[in-house]
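Partial view: only certain chains, each at its native spot in the assembly.
Per-chain residue numbering starts at 1, and chain names A and B are given in the order in which the chains are listed.
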Amino acid sequence: MFRHQKELQYEVKVERPDPMLARRVQEVLGGQFGEMTVMMQYLFQGFNCRGEEKYKDMLMDIGTEEIGHVEMLCSLISQLLDGASPEDQAKAAKDPATAAIMGGIDPQHLLVSGLGGMPTNSNGVPWNGSYIVASGNLLADMRANLHAESQGRLQVARLYHMTKDEGVRATFRKMLARDRYHQYQWMAAIEELEEKNGVVVPATFPREAEEEAQTEAYEFWNLSEGEESGEGPWATGSAPDGTGDFVYVTKPVPKGQIPCPKIPSTVLHHDLDKKTK
Amino acid sequence: MFRHQKELQYEVKVERPDPMLARRVQEVLGGQFGEMTVMMQYLFQGFNCRGEEKYKDMLMDIGTEEIGHVEMLCSLISQLLDGASPEDQAKAAKDPATAAIMGGIDPQHLLVSGLGGMPTNSNGVPWNGSYIVASGNLLADMRANLHAESQGRLQVARLYHMTKDEGVRATFRKMLARDRYHQYQWMAAIEELEEKNGVVVPATFPREAEEEAQTEAYEFWNLSEGEESGEGPWATGSAPDGTGDFVYVTKPVPKGQIPCPKIPSTVLHHDLDKKTK
């Protein structure tokens, strides 16, 4: 069960409205790697966590924090939109310099949400459940989390340079710091899990079955022209878990058959039986 | 520019049709972490790669390999569907044991694709472009790639136990081995990049701006009941890059204001001016 406290986690005080920035901030609210994504991802991982108390507790801590980040961004967007009413726009339209940006605002901020944040990205595409992952495998999921925080921080860093508003920048700095911490957090958890189970997900696939495809687990196939790819650490040396050595296959040849699917039943109406040879 | 060779990368020979398994295999063809995802993800990352020849070449190698994996899975699904014609189903319906599974086949395999693989997941949801990421930041994107291969291998491992067909299993073993290699590959690349740039994405955000939010970058906020989360390596010790020490905030308090958005222009028709206090 959850509870809500009135204050925001950090202060959100915008110096002046900027409806075009409001649209861009939607990316980190309702985009693929926005706060809605990490919020729902950590909560679902936490709700579904089985038998790992400290992980479950940690997922619930951070998932609960992220609900508050959605709240902060809605507050930020509302403040940025305070100057986007149709009258403000009509006024702006007289000054070409400010008018120029008006073309870029999100029309739904006026028509649909009445100047509030929306569950959409910076192009108005609604957030959807396929942005998140909660697979039940802790190592796999924490790699998802480290990745989400990496993209999220990258996007906030890009946003940072799109405004000179010191109020907005202060909020972004807090978000950048939290995203830094959250990257640390998942790295630490990943390191612990990899030490226990090994680095390959999943760890529990039966070893005897793996043996039949031993070769394929260490080969790099050079399928594009040029051999620059042979210069990386993925092409020479040992696998990270020391179970084998990499092989750079310079001129790979296919090992399978030419596929030759059967002619299907006539009730599927492929019309093949009557076709040209 | 690309070229196609007739043979499959590995042999795909199904022993007997299994339309219900065909539906499940759709998950690793057209699902969130299926072969279409890694194919498009690596190709877009490769196409957009700027000034890093060995990375670009490597992305093109693996992206090109994955087009061939989509091809292999289409061949696998076609073979699994060979016994799914309406006549086969009518026959099956007389034997309750085999009839039982017929409810679970994907109706679109008959009606829409005429017994072929489709660009959809195991529930028929079409693959879409928001499954992939190509951000231009190499470290961020390679974390995405490591993660995608982790979920992909996990799903194939789960599929493996859903069939006793040795032909299908042989194909899955090749896929598991390749997914193992691809996990190694991204780990090796990530390690190299982290050594050069540091572990936090992005590495180039201006240090002086980071300083203002120094505290927030090392704190764990205990926002859910219980302190089990304090037992993990994310709560004590130093950050992975040694830039600071973690602080476990047992009883966190909000640091922001209570938000108080302005009453908007009447032309937005919030109707607030006439409402109850």
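Here, contacts are C-beta pairs under 8 Å (C-beta built on N, C-alpha and C of every residue); 3 or more make two chains touch, one makes a residue touch a chain.
Model, not experiment: these values are computed from the prediction.
Q: Assuming all chains share one sequence, and 2 are in place here, what does the full complex add up to?
A: Taking the entire complex into account, the copy number is 6.
Note that in this section only the chains that are shown with their structure count from here on.
Q: From the mean C-alpha coordinate of subunit A to that of subunit B, what's the distance rounded to whole Å?
A: Centre separation, subunit A to subunit B: 10 Å.
Q: In their complex, what parts of subunit A are in touch with subunit B?
A: The touching residues are 5-13, 32-33, 53-58, 60-62, 64-65, 68, 71-72, 75, 78-79, 82, 85-88, 110, 114-115, 125, 128, 130-131, 133, 135, 137, 139-140, 143-144, 146-147, 150-151, 153-154, 157, 160, 169-170, 173-174, 176-178, 180-181, 183-189, 191-192, 199-202, 205, 209-210, 212-224, 226-229, 231-234, 237, 239-241, 246, 254-259, 261-262, 264-265, 267-270.
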